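On to chain A.
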Amino acid sequence: MPLLDVRDLSVVFQRKGAEPVRAADGVSFTVEPGQTVGLVGESGCGKSVTSLAIMGLLPRRGNRVTGEVLFDDTDLLTLRPSDLRDRRGRDIGMIFQDPLSSLNPVIPLGVQVAEVLERHRGRSRQAALREARGLLDAVGIPDPARRLKEFPHQLSGGMRQRALIAIALACKPRLLIADEPTTALDVTIQAQILTLLKELVDDSGTALVMITHDLGVVAGLCDTVNVMYAGKVVERAGRHQLFGEPRHPYTEGLLQSVPRLDVDRGGRLHQIRGSVTDNIPWSAGCAFAPRCDRVIDDCIGDTVPLEPTFRGGALRCTNPVPTEVPA
Partner candidate 1 sequence: AKSDRDSGTEVKSTGGTFIFAGAGDPKNFDPIFNDDGESFRPIRQLYDTLVTHKPGTADLTGGLAESWENDPTGKVWTFKLRQGVKFHDGTALDATAVCANFDRWYNMKGEAAQSQMIYYTDIFGGFAGSPDALYDNCKASDAATAVLTLKKYKGAFPGAFALTAFSIASPAALKQYDADTVTQNGDSFAYSSFANEHPTGTGAFTFGGWNKATGEITLNRNPDYWGDKAKVDKMIIKVIKDENTRKQELRAGTVQAIDFPAPADRKALASEGYKVLDRPAFNILYLGINQKNNPKLKDLRVRQAIAYALNRAQLVQTKGPGGSAVADEFLPNTVLGYATDVQKYAYDVAKAKQLLADAGATGLTLNFYYPTEVSRPYMPNPQEIFTVLANDLQAAGIKVNGVPRPWNGGFKDDVQQFGKQDLHILGWTGDYNDPGNFVGTFFGRGKVEFGDQAMTEMFDAIGKADATVDQSAKKAAFEQVNRDLATKWLPAVPIWHAPPAVVTTKNVAGLVPSPLTAEQFNTVSLTK
Partner candidate 2 sequence: MSETLVRIDDLKVHFPIKSGLLFDRTLGYVYAVDGVSLEIRRGETYGLVGESGCGKSTLGRGLLRLVEPTSGEITFDGVDVRSLKGEQLRLFRRRMQMVFQDPMSSLDPRQSVDSLLVEGLKAHDRHRDKAGVRARLRSTLDSVGLPASALSKYPHEFSGGQRQRIGIARALVLGPELIVADEPVSALDVSIQAQVINLLGDLQESLGLTYLVIAHDLAVVRHISDTIGVMYLGSLVEEAQGDQLYERPLHPYTRALLSAVPIPDPRVEDRRERILLAGDLPSPANPPSGCRFRTRCPWSQPRCTAERPELRIFDDSGQRVACHFTAEILTGELRPHEVRAELVHPDEGRTPEVGSELIVTRTDLPTP
């Protein structure tokens, strides 16, 4: 039984006087206990919206969420808000992209870590602070006793992200959702954080949903990878699968278009034409069609369904990249 089962999750933003935006459209994926699942895609493809929808953290107004988010077989979307609050932070932790803005600037770090323990573990402030100290130490923040009294702005970006991780993992949740946790950081710091995350996840058996636009990050971290484009999952596969034999033209294009440090391919990079804004509505076919090299007449017309591949993955494409082993 999967720990998290997202089924046909859609989020539509509706703003007065503007066309509704389908930020996430029929997103489905599962996360098994202890598993690390990647969610990759370019900016604006709906990664954050999906994760927020799972957590029930989308702004209350101006959007419609449909589908199911089963966590332990409980649908989080239909849960009473107070029950959901009981789970957030305790069963599911979350870390965000920008560690500075994600920490309250006027509250000492210690309190921000401690309050989650007070809330879910019923600790007293004193006890919670003591525990918080241990947590900060565990995520590699030097001199944690002093840090407890400091404010977020007194820490560097990497340290802040560590603090956020400490908060998210304070109650030993079974699922951690990390939304681009390293995008705002330098590579050397990114390496520190990723290593830390991996260790913590491995040690505690926490499942991880890793959201990123960096293919390299998922390549080193995830068991399964979901590639998203314009609000939909277009391809899902185990990471070796995905990087070895991408089926969706978009996945393939992406992989070919990023320069790699380890091989100098020299000369021109492969490029995907157009830009992510060159979309057509999903109902009219594949959103990627305008940019796709493999587009065929069938790509335009009806919605293209996400269909399971025989290797346990899934694919949403009418004209996928052929593989050696025919599907």
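Operating definition for what follows: a contact is a pair of C-beta atoms (placed from the backbone, for glycine too) under 8 Å apart; a residue touches a chain by one contact, two chains touch by 3 or more; residues count from 1.
Quick note on selection: all candidates are chains of the complex that A comes from, given by their letters.
The structure displayed is predicted, hence computed values, not measured ones.
Only one of 1 or 2 makes contact with chain A in this complex, and that is candidate 2. Considering their complex, residues 42-43, 140, 142-143, 153-159, 186-192, 194-195, 213-220, 239-240, 243-244, 253-255, 257-262, 264-265, 267-272, 275-277, 291 of chain A touch candidate 2.
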